[in-house]
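Note that this complex is displayed minus one protein chain, with the remaining chains in position.
Labels run A and B following the written order; every chain starts at residue 1.
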Amino acid sequence: MDKAAIIGIGMTKIEARRDDWTFADMAFEATRKALEDAGMTIGDIDNVITTSNDFWDGRTISCMAVGDASGASDKNVSCVEGDGTFGALYGLARTLSGSYGTTLVTAHSKGSQSVSSLITNAAFDPIYNRALGLDMIGACALQASAYMHRTGTTARQLAQVSVKNHGNALKNPVAQLGMKLSVDDVLKSEMIADPLHKLDCSPVSDGCCAIIIANEDRAKKYKGKPVWIKGVSMCADAYFFGDRDLSTAASLSKAAKQAFAQAGINDPSSQIDFAELYDAFSYQELMWLEGMGLAGDGAAGKMLEEGAFDIGGKLPVNASGGLLGGHAVIAAGLYRIAEVVRQIRGEAGAYQVKKARTGLAHGVNGLAGQSHCVWILGKDK
Amino acid sequence: MAKRAAIVGTGQTFHKSHRPDVNGQELINEAVSRALLDANLTMKDIDAIIIGNMDHFEGINYVDCWSVDGSGGTMKPVMKITTGGTTGCTIAIGGYHLVASGMFDKVLIVGWEKNSESDTSGAITTAFDPIWDRLVFAGAISGLAAEAQAYIARYGATDRDGARVSVRDRKHALNNPHAQLRKEVSLEEVLASPMLADPIHLLDVCPRTDGACAVIMASEDSAEKITKTPDWIWGTGNRHPYAYLGDADYGRLTSMERTAKEIFKKAGIKEPRKEINVIELYQPYSFAGIIWIEDMGIVPPGKGAEYIWSGATDMGGELPINPSGGVISCNPIGATGLIRCAEAAMQVMGKAEGRQVPDVNHAVSTGFGGCWWTDMILHGKKKPNY
Partner (left out) sequence: MAENEHIVIESGEAAQPFNYAVGMYGSRFFKELRENKKIMGVKCPTCGKVYVPPRGVCGPCFQEMKEFVEVGPGGVIGTYTILRFAFIDPETGHQKPVPYGYGFIKLDGADTLFQHYIDLVDEKKVRIGARVEPVWANERKGTIKDIQYFRVVE
């Protein structure tokens, strides 16, 4: 893979409800921030990728609402439907294909406008599964049970993820849900779907994130600190739950392996300094860490208890507060990429991790982590 | 290193108005299997998959994930790209970039739709802004009718001119076994068909269709090993302007003009009418066959009808348009743009059978949709020198 770098990021504050903003208003805000961050004007952007989902936005062709506001009025533009990490992957491909020197990628969502259980229920097969009434929470609760049963991970360990990430979110000005919690607070919160308590679940939020990707030539002209893209990979598992081993993340393992190989990483647990993962539910942080080989199989819970994933730990995970700290659905993975960029530049302020030379960002598509996208970013070219 | 990319195989379903004999995954798989067979490849050879459709026609969320049993995407990279009517062309452009970037060597591109599973006009109406556009909007036809009225007022075309385009495409469809509607019609029959939205008659517009299409693209490292006649991608581009329907310049397709200029300039094409041998135009209604070829730069503004009447765009003419029968004969929306791309590729590869145009050096395929949007691909027999 040719070299490319992220040279601009823009994040709106993740919030529970922004009635004063249309999708376009959010996209404009994030785009302007990213341009300002990169020291660029819209004329410096060669093409645009927006990322959105028609179900979440309540309209077909949801990208129509944000094209002009993302600066795409007279530019080549496309739209990925899925997590922002997938949108960014396509943006990277367009930057490396020789067609465009710079790509602006945006991803937006307003969870406040819809009924999330109905929207995620529509991800189930209309013939066999949908009428059973499952939604994302139910699906992930099934997965949490399977994962806990296989690995012996405990409800207290899940709760500890929630405590850590909500605590980290207090330090991040763009996070929505910073909270000082105890393990007991989490365990005493309402049981939503066994074994997931309310505080094991991320909120459904409003937010838009934008990043600017540049090829090597254009990154050289950039005055700031480019963050280099070292490896990117995606992979989808089987669709029907009965066809998957829900307790493992096989597609994530494959994607991570490929991304590590591209980045020349042969010992991820020592060479990855920190990670921003898709923790839509507390158990996912542990399960994804194991799936990627950043923790031994079934060992993540114990490492967490030992503080390994704290901001000051051996492998800080979701120092930003992660999705538990604010979850604008489609944008969530792009926020992870932007947060990794912040850390590598050393601009993360109160939640800055000490060693931030090589970081991992991660996004998910589909139910219970069916499809994953893994990004390795680094300070060094 | 950026790489050149080519289409090495295509596959389509036999498109029909209603396919209750298959579910969505099975419909997709028909096209995928045919594309693999055409390229003499197996699923093992495929490095990534791009899929596209319009969510609200089938009501399935996260189609990239749901469709893996049909697309072959289990334990492979899968991505969904979607831009409304332009989707089919947009995903082909996506496949081009994934291959040209050097990130994936062989990419499978899948467009599909089962339009029979919902009310198409109602679903298209939800594409438009819920606050501002939805009250009066009535699916694609209402916007298209407004375009035709504006063009007629500006250039003095008649509904006979439109009907002539419909007669052409419906005649061409007789040569295409995959087309849904294969019945010749006369000018009089088009004009006598019910008025849907002035000045558009029933026989001026596309049907709704169940169908899927798959295209395989490969990098220059492997394209010529897979086929002796790869269809090289010479240029891709698009414009998706406007936030609301009222922002457009009615009577002109500005997005087509901007896109065509950019692509032809890159490819060094100075006289498109002479240098392009066949066009598969995403033409959802007859008048577009007049208006949009002007915007593409084939003929000057206001001269489209004259060119159509001359027979130049018929099979055997100077520049045949829609040898497949086009969108008027067949419209599984998420696949429609990709069918244009596949048909153009078949023309370049010499695989178009009964609808083959002789000696195709360059072909153009397009996608139309959204808020007066255009996507476009320039295909070529020779490997581009850039």
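Rule of thumb we're sticking to: contacts are C-beta pairs under 8 Å (C-beta built on N, C-alpha and C of every residue); 3 or more make two chains touch, one makes a residue touch a chain.
Keep in mind the model is a prediction, meaning the values are calculated, not measured.
S.K.: Which of the chains on display does the removed chain touch in the whole complex?
M.R.: A, B
S.K.: Which one touches the absent chain: A:Asp68, A:Glu81, A:Asp135 or A:Asp200?
M.R.: A:Asp68
S.K.: Which is it among B:Thr10, B:Thr90 or B:Thr126 that touches the chain not included here?
M.R.: Of all options in B:Thr10, B:Thr90 or B:Thr126, contact with the hidden chain holds for B:Thr126.
S.K.: For chain B, which positions touch the chain that isn't shown here?
M.R.: With respect to the unshown chain, the touching residues of chain B are 20-21, 59, 119, 121-123, 125-126, 130-139, 141-142, 145-150, 153, 194-200, 241-248, 250-251.
S.K.: Name, in rising order, the residues on chain A that touch the hidden chain in the full complex.
M.R.: Contacting residues on chain A, toward the hidden partner: 18-22, 24-25, 28, 42, 55, 58, 67-69, 71, 73-74, 110, 112-115, 118-119, 122, 126-127.
As a convention for this text, only the chains that are shown with their structure count from here on.
S.K.: List the centre-to-centre spacing of chain A and chain B in whole Å, with centres computed as mean CA coordinates.
M.R.: The separation of the two C-alpha centroids amounts to 33 Å.
S.K.: Which of the residues in chain B come into contact with chain A in the complex?
M.R.: Touch residues, chain B against chain A: 1-2, 23, 48, 54-56, 58-69, 73-84, 90, 93-94, 96-98, 100-103, 123-124, 126-130, 236-243, 258, 369-371.
S.K.: Mind listing the chain A positions that touch chain B in their complex?
M.R.: 1-2, 24, 53-55, 58-61, 63-65, 67-69, 72-82, 86, 89-90, 92-99, 119-120, 122-123, 125-127, 232-240, 243, 250-251, 254-255, 365-367, 370-371
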